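Excluded from the complex is one protein chain; the other protein chains are retained at their positions.
Moving on, here comes chain A:
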Amino acid sequence: MSYLLEVKGLCKHFPIKKGVLRKTVGLVKAVDQVSFYVKPGETFGLVGESGCGKSTTGRAILRLIEPTSGQIYFEGEDIVKLSRTHLRKARRDMQMVFQDPYASLNPRMTVTELIEEPLQVHGLYSTKERREKVFELMEIVGLNRSYHDRYPHEFSGGQRQRIGIARALALQPKLIIADEPVSALDVSIQSQVVNLMEDLQEEFNLSYIFIAHDLSVVRHISDRVGVMYLGRMVEIGTKQELYQEPAHPYTEALLSAVPIPNPKAKRERIVLKGDVPSPANPPTGCAFHPRCPKAFERCMQERPELIHLGGEHYVACHLYG
């Protein structure tokens, strides 16, 4: 089976500059040797805590920030090598939905203008056709047609996220990268947006990269999930493999830390010591070893590679090698 998107050894390193001459004194390895693939029509969940590089990965795939190295194959073509003009065409197939729709929508544009903008930028359809298309999109995402001349501030958070989704859908993309699309929303609105995204996926055979820190939402929406820690992919698997048999001690701790909405649930919670270290100065060997309850000597010296555990399950941990 061919992949829609295949990311190989993706790196994004930000230089740390100091002094009057802005000399580079170090590197923040925000994304470090990350590889994964996305199949047509599936949802790939990307989870991890703040600073793990999940958002940077999402942006680097669209080249909203230029990757330092690595390959990104979209339908077999390496996007990293594309010129600006070709990239623009390729981006029609890959769109993004952001966390805070208020920050990503121009406050001076009406809903119609906002949803029409991507079509205009890519020079698609006549003016009249575009208007029709906008109404059609508003209907698809569940926005009342009569709201067409309103501004973003006149909408609630959930409705604004619907506008963001309509904009992403306008160019009929194959892949949508959604970066924390429901984190800013209330629970009752969150489920509306998740359901909408699932309906759209089915209707238009979309693939999603769903970036989030909420492990329950990711489980619900994803087919496969990747777990990142300090810029590295530590585990990938189908959601059944990952949630039922987490292999990496970090995944295990992460899952056990989520509070379960049942006062009678008795669980052994693994409370990790300390904070996530700075990506400017990551620990040697396995980046997780200082916090890992199962670390042994090899973990401090040697960086673990992703090992195949069977099925679609991969883990970067010396316990398995």
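Everything below uses one rule, namely that a contact is a pair of C-beta atoms (placed from the backbone, for glycine too) under 8 Å apart; a residue touches a chain by one contact, two chains touch by 3 or more; residues count from 1.
In this section, contacts and distances are computed from a predicted model.
*Asks:* What does the UniProt entry say the missing chain is called, choosing from "Phospholipid/cholesterol/gamma-HCH transport system permease protein", "Peptide ABC transporter ATP-binding protein", "Cytochrome aa3 subunit 2" or "Methylaspartate mutase"?
*Replies:* Going by its UniProt entry, the chain not pictured is "Peptide ABC transporter ATP-binding protein".
*Asks:* Who touches the missing chain here, A:90, A:124 or A:276?
*Replies:* A:276
*Asks:* Give the residue, chosen from A:83, A:126, A:146 or A:188, that touches the chain omitted from the document.
*Replies:* Answering carefully, the residue with contact to the hidden chain is A:188.
*Asks:* Among A:61, A:97, A:170 or A:253, which one touches the chain that has been omitted from the display?
*Replies:* Answering carefully, the residue with contact to the hidden chain is A:253.
*Asks:* One chain is left out of this view; which of A:58, A:158 or A:304 touches it in the full complex?
*Replies:* A:158
*Asks:* Residues of chain A in contact with the chain that isn't shown?
*Replies:* Given the touch definition above, chain A has residues 49-50, 156-159, 186-192, 194-195, 198, 213, 215-217, 219-221, 243, 253-265, 269, 271-272, 275-276 touching the missing chain.
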